[in-house]
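All protein chains but one are shown in place.
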Amino acid sequence: MSISAKDIIGNYELVRRQAPLVHNITNYVVMNLTANALLAAGASPVMAHAPEEVEDMVAIASALVINIGTLSEHWVEAMLKAARQAKIKGIPIVYDPVGVGATPYRTRTIHELLQTAAPAILRGNASEIMACAGGGAGTKGVDSAAAAEAALDSARRLNEEYGCVVCVSGATDHVVGQNHTAMIANGHPMMARITGLGCTATALCGAFAAVNPDSFAATVSAMTVMGIAGEMAAKKAKGPASMQVEFLDALYNITGNDIEQRLKIS
Amino acid sequence: MSISAKDIIGNYELVRRQAPLVHNITNYVVMNLTANALLAAGASPVMAHAPEEVEDMVAIASALVINIGTLSEHWVEAMLKAARQAKIKGIPIVYDPVGVGATPYRTRTIHELLQTAAPAILRGNASEIMACAGGGAGTKGVDSAAAAEAALDSARRLNEEYGCVVCVSGATDHVVGQNHTAMIANGHPMMARITGLGCTATALCGAFAAVNPDSFAATVSAMTVMGIAGEMAAKKAKGPASMQVEFLDALYNITGNDIEQRLKIS
Partner (left out) sequence: MSISAKDIIGNYELVRRQAPLVHNITNYVVMNLTANALLAAGASPVMAHAPEEVEDMVAIASALVINIGTLSEHWVEAMLKAARQAKIKGIPIVYDPVGVGATPYRTRTIHELLQTAAPAILRGNASEIMACAGGGAGTKGVDSAAAAEAALDSARRLNEEYGCVVCVSGATDHVVGQNHTAMIANGHPMMARITGLGCTATALCGAFAAVNPDSFAATVSAMTVMGIAGEMAAKKAKGPASMQVEFLDALYNITGNDIEQRLKIS
């Protein structure tokens, strides 16, 4: 199965028309950017992390995004509660294993999440995906530069074990589904100089999964839109901060034409 | 009583001259934006949420702003402590009932706050204000699009019950005081695409209430300044992220002339 520009454009139109409520339990560093990116893309973000309310919030949401970038005891408790509730309600879950491999706590937490509730989509960089699969690649914090290719075996194993689409982000993003893999060459190196763009990609996966039950198509759509918005932004940016501003503006302004002309998928 | 451009300009000059310390207990998503907006407006923001210190911080503050956008047990405890202390110290309290109606936990919390310490000002969107008043309007997360007009009865009831000024934000903002209501038609639709501008409006209400004991005039001043800065920003913005940058710059640069020429109040 291959995803065409037309499919991606159609999916983005669904996000913009349906404005799905995406419930995020994410890290402190990126919350603002993530919420703004979801709004720019046309989705409706909500953040809630109290064990007292996550189940109620999941109940009205169309997707759940869990990002382990800044953990603590009560947050992990809330993540597990929310994930269980999402399975009961049948809404798609997306995990972002930020910094897995850097500390045993993160590794334990992502495994507990994966085993409690298999996600529709798992998105991370190469070293994070390898660490999720039990690889001892070692990570240097949250911005590992390992090539996405190195994590393809891990991605395939995780796909088999949990039945989820696995996206390995990098200069080229690899999206691994059950019977097919897509490689996306869109994007720009300056994106790595903005904190939280990986987390933003994960949140966008949630927005697309909320409107399209085909997790593979949803992930490919989210990642290509991210990459194309990044390319459009880089043409105007003078550094990483103006890059972030231009990126969000591009996410808002991106047209079918932009997607058709820039798409680099194979 | 009607508020004139001259009143608003005078109030804004007070904020800029006195630089009142505004103590915020607010949600993670908007903290940075809120602090920057208060600084741009000339106020002095401080964030503190530990039960161990909120009373001491309230003691040196000129206003207390409580926003329930991301709750948890210890935060609610701190909010209640801070609110009680603010009543004792006699400084104005402003509540922002973010997402009330979305989960019972939020609804319980705002009622506990309202009953523990009646605020000077309560600001929310239509569905939040209806939910505060016990209406079962239901909310779609935190970005409800219900028209402000629909919440006017709720606003009047809350004003009577708690003696507070109630501001219902929307395309037209409605400010409900004891004997008078103001309608503010300033603002721009793009403002809804930036996370936390409602929370920012609430924080500005706190800054104006800190320098003007007339809560109605303070609220009207804050909301008109917000709306006018939004209009000025929209003329230059190319999307939601540049809109946010231009908005904060406008808040900083706005002059008496801008207010006089753009004010749409009735």
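Per-chain numbering from 1; labels A and B assigned in written order.
The rule is short, and it goes like this: a residue touches a chain if its C-beta (ideal position, glycine included) is under 8 Å from a C-beta of that chain, and two chains touch if they have at least 3 such contacts.
No experiment lies behind these values; they were computed from the predicted model shown.
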Absent-chain contact - pick from B:228, B:248 or B:263: B:248
Residues of chain B in contact with the chain not shown: 21, 28, 31-32, 35-36, 39-40, 44-50, 52-53, 56-57, 60-61, 74, 244-253
Interface residues of chain A (partner: the chain not displayed): 27-30, 32-33, 69-73, 99, 102-106, 140-143, 193-196, 238-242, 244-245
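Convention: only the chains that are shown with their structure count from here on.
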Separation of mean Cα positions, chain B and chain A [Å, integer]: 32
